[in-house]
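Every protein chain except one is present and positioned as in the full complex.
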Amino acid sequence: MFKKECIAMLLAGGEGRRLGLLTQRLAKPAVHFGGKYRIIDFTLSNCSNSGIDTVGVLTQYQPLVLNSHIGIGSPWDLDQKNGGVTVLPPFVEQNGGRWYKGTANAIYQNLNFIEQYDPQYVLVISGDHIYKMDYSLMLEHHKAQQAEASIAVIEVPIQEASRFGIMSVDEELRITEFEEKPKHPKNNLASMGIYIFNWDVLRSYLLLDEQNPDSSNDFGKDVIPRMLREGRRMSAYRFQGYWKDVGTVESLWEAHMDLLAEKPELDMYEPEWKIYAVNPNQPPHYIAPTARVQRSLVNEGCLVYGTVEHSVLFYGVHVGAGSHIQDAVIMPNVKIGRNVTIHKAIIGAGTIITDDAVIGSPDSPDVILIGENDYIQPAIIPHS
Amino acid sequence: MFKKECIAMLLAGGEGRRLGLLTQRLAKPAVHFGGKYRIIDFTLSNCSNSGIDTVGVLTQYQPLVLNSHIGIGSPWDLDQKNGGVTVLPPFVEQNGGRWYKGTANAIYQNLNFIEQYDPQYVLVISGDHIYKMDYSLMLEHHKAQQAEASIAVIEVPIQEASRFGIMSVDEELRITEFEEKPKHPKNNLASMGIYIFNWDVLRSYLLLDEQNPDSSNDFGKDVIPRMLREGRRMSAYRFQGYWKDVGTVESLWEAHMDLLAEKPELDMYEPEWKIYAVNPNQPPHYIAPTARVQRSLVNEGCLVYGTVEHSVLFYGVHVGAGSHIQDAVIMPNVKIGRNVTIHKAIIGAGTIITDDAVIGSPDSPDVILIGENDYIQPAIIPHS
Amino acid sequence: MPNAIGVINLAINQPLLHELTYSRSTAAVPFGGRYRLIDFVLSNMVNCGVKKVAVFTNNNSRSLMDHLGSGKEWGLDRKQGGLFILPPSTIPNGTFGGDLQQFAANLDYFLRSKEKYVIISSSHMVCNIDFSDVMRSHVRSGADLTLIYKELNSQTEDLSDSITLDVGLNGRVRAMRDSHIEQGSNKVYMRMMVISKELLVDLVKRSVSQNYYDLLRHVIMRNLDRWHVNAYEYKGYLGIINSITNYYRNSMNLLKPENWHSLFFCPSVIYTKVKDEAPAIYSEHARVTNSLIANGCIVEGTVENSILFRGVKVHRGAIIRNSIIMQKCEIEASAILENVILDKEVHVSVGTWLEGEKLVPAVYSKKSVI
Partner (left out) sequence: MPNAIGVINLAINQPLLHELTYSRSTAAVPFGGRYRLIDFVLSNMVNCGVKKVAVFTNNNSRSLMDHLGSGKEWGLDRKQGGLFILPPSTIPNGTFGGDLQQFAANLDYFLRSKEKYVIISSSHMVCNIDFSDVMRSHVRSGADLTLIYKELNSQTEDLSDSITLDVGLNGRVRAMRDSHIEQGSNKVYMRMMVISKELLVDLVKRSVSQNYYDLLRHVIMRNLDRWHVNAYEYKGYLGIINSITNYYRNSMNLLKPENWHSLFFCPSVIYTKVKDEAPAIYSEHARVTNSLIANGCIVEGTVENSILFRGVKVHRGAIIRNSIIMQKCEIEASAILENVILDKEVHVSVGTWLEGEKLVPAVYSKKSVI
């Protein structure tokens, strides 16, 4: 194995319970996003585009889809002999195995993996967020600040601050205080859960943390506060740009609608920062003479005979004549019959919706969610 | 994912306890062999050379070295987007995980993996043996015989037959009887532990076997006998050629000595059937003016100043002036000082042997084994 | 998996498509909104399990080689086997040697491989064919040679320059005829054959010494009666791309969903070089009907009866009708395009009006700025 300056450990075990039906058979990072991608594609593409060529992906909940999605990493250019992407499920010893206790424990259990690359820095990220970020700039910042740990931060509305790890920093961006989900947040600089550590420092803290029976073995709750208490040099790295946790049905739907804005905050068309995905090898989509498509994203392999407005169609979606899709997210290979109406909904992959079905309504405040591989007939339409 | 006609499931979890020091930190399939390879390289190369491009490698005991050895499968040409090699450790669910109960259970636990390729046939092999075999010929035989299961068999000396699964066959090579390690073997046709199954048949037997609380979930002990009892069409495939289980220190040493025969039974120089290995990127080895090398295999990166007779040197081995190595297997990166004598021994990778040490003797009946990364001085020479 | 090597024979008899082949070989001509012609035959071969494909190139192969790369997109980037791109051969006096010379120069490649059969195909017959079924027919019939044809009607299709087969009731080919088109139905040879490696090697060895250079015309067609020649009928969609007019017509045929489905999905998918483009985005003002749109397109204008390749930008107020717009073209506001083919990266300025004839589209070459 070869020495690497910086390797990434990507936490991808999230259950995403609040995504309901969508995460029954998938871990949250494997949920479809943006007409073409899965959530984890954004983080993997960030690694690839940032020149980080060694990524350990830590899975545990429903790892099969993630495993076969990641494969040998070709789509993200991570199919490399020295490094590349390695899927790291929890380890089973002769006397059994169990899930990672917390984010820090997940890294701890893979010390051996990290050490074979003898890295100077370890980047810890999660596969739960939609954003584009050049980690190499954060690493430059980390080096320039001679920090032992750096945390990427973003300004959030103060009323939402209590959902995040909130930091106070001095004028040199050194972190002076860190509170995990404070009830009364002092400011609005939230941790994005993206860390760069000097590996020797992280290593010693992981070993200490494991020895502490009271620890929940979590970065935000245990490791970061302890490092700060003990006076480690910690720096905040300010991120500006689109960053979204798509952890609920509403936020997943909203994030899709964000892509349909006049000038979306998240630009997926930048040639220098492509978002890579597994390619389904589909032909260009066909828009029939009877169709009307506006303010929408449509992927390859679709056949559209009806009206699609302000919606996102993933690959292989069929929309029958007379159907009207509005403010909806239609995941891969959904087949929609004729004269179907869909408003403000997310339809899971592989679902079949037969003629004349009506899903959602223009004035419903809620997003309707239909699961994967479902079969929806007019009689059994779920309402919110 | 794409349909595959035949995929391979390679059992690589063996502890290889009888290899003692060599398998303290390695699973048996990861043990070094043949001056350049690890044992599993022979099976992986067989797959690659037989045109089988989808291999699941089932690990459990000490999986780390195997994991990083296999990587994305490039050396064996198995770094493929559709299929390729996938390492399958035991699976951890929310309530925990544990080791595979038996060989059949190992396949059972990976039903999902197999099903994504929707194969017609599944080849079950293990990573414990040294042999070259064209599995595509066995598959042709399986099809020609319209068998539901085929077992590769080899003739063994009748006195050793009780160590194997022994078969009786009719004149069409249909299996009429199968006994696992019989006390009084009726003949000498031994199972090589290489099976081809029709996937639908195997699948149903794995499901049945799991429901049987009395089963040890093993192919040889449970699944094969049951299939035979129930009248499934089972065929024997005769293999002729070199095949060796290198499960003990003696057999590992012997197999190396086999390579040094005038005309070795196992030809590693056949251009049409290369044995692939991870490449250590070492320059050609150097034989000094003071050296003498005869009846030996020497890999790249070696520096030889002494005498090497009837021995195998792996890559990066140094042999100091005045040293004499005879009938020995010297694993990677072993550094041997001056005036050292080694007879009939296996020296584990990375070990340092200082000047004047004496290991083994010409007339000792036993093979001396020295472990990995050891440090041997003249004072503390182990004798058998 | 079939016991066969694939040969994509571009050395000879490749139709030229005027502007589209000035700077590329026919096999590299973009087609179907996303593909190059060669993708179809190459995908057909790998889809039936062929693991070794040799491409006989002609002289204009740089863009083809860029497209194929190491063969990774088709799973052919292998240590042994995989994709072999063979350079054009010249006979000693420097003149062009034809495909027979190329076979002869690479006989070693055929002799060394253990496959028993060779599938030889051109790239300008666009189709989605199950070669395993062809192989089964070949082996079952015990033929020396199997020729693949499609039944086409000369009244509805342009069959100029076609070779037709005369097939007996026993399914054997009695004759092959050059440019001999019957009224009504014709069995058009698809420039695809299966031949045993042994026979191929023998033919090449014997013919090359006689200064023949065209395997099909000089050897196969003249000696049909010597062998058992099996005919295999293909029934899926076939596009014969042998002129700009046929290129245009066959492209437009893909706007019928049954053809789209037949060519791209049945029996298997077609692979091409991945470009990692985001899904196409339609603005408020997009008006698209009866069109194929690839990923990476940004559509703000009107598109009718047209094909947009990957990464095309259509600005607000632009109108595109009955046209083929290749990769990364940009059509600025209020431009009007009708019956045109824009090669890659053409830039059409604000308000420009381009119009071709209904059956003879106007072609604008790569990177033009209009």
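Per-chain residue numbering starts at 1, and chain names A, B and C are given in the order in which the chains are listed.
Basically, a contact is a pair of C-beta atoms (placed from the backbone, for glycine too) under 8 Å apart; a residue touches a chain by one contact, two chains touch by 3 or more.
Model, not experiment: these values are computed from the prediction.
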| item | value |
| --- | --- |
| In the full complex, displayed partners of the excluded chain | A, B, C |
| Contact partner of the left-out chain, one of B:T176, B:N279, B:S364 or B:Q377 | B:N279 |
| Touching residue (missing chain; options B:G35, B:G165, B:G320 or B:G360) | B:G35 |
| Chain not shown: contacting residue from B:V65, B:V298 or B:V334 | B:V298 |
| Residues from chain C at the interface with the omitted partner, ascending | 62, 69-70, 72, 77, 79, 87, 276 |
| On chain A, residues whose C-beta touches the chain left out of the figure | 5, 48, 51, 77, 80-82, 276 |
| For chain B, residues in touch with the removed chain | 34-36, 74-75, 268-269, 274-277, 279, 281-300, 303, 312-314 |
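The criterion applied here is as follows: only the chains that are shown with their structure count from here on.
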| item | value |
| --- | --- |
| Furthest chain, CA centroid comparison against chain C | B |
| Distance between the centres, which are taken as Cα means, of chain C and chain A, whole angstrom | 40 |
| Chain centre separation in whole Å, for chain C relative to chain B (CA means) | 46 |
| Multi-partner residues of chain A (each touching 2 or more other chains) | 74 |
| Multi-chain contact residues (two or more partners), chain C | 72 |
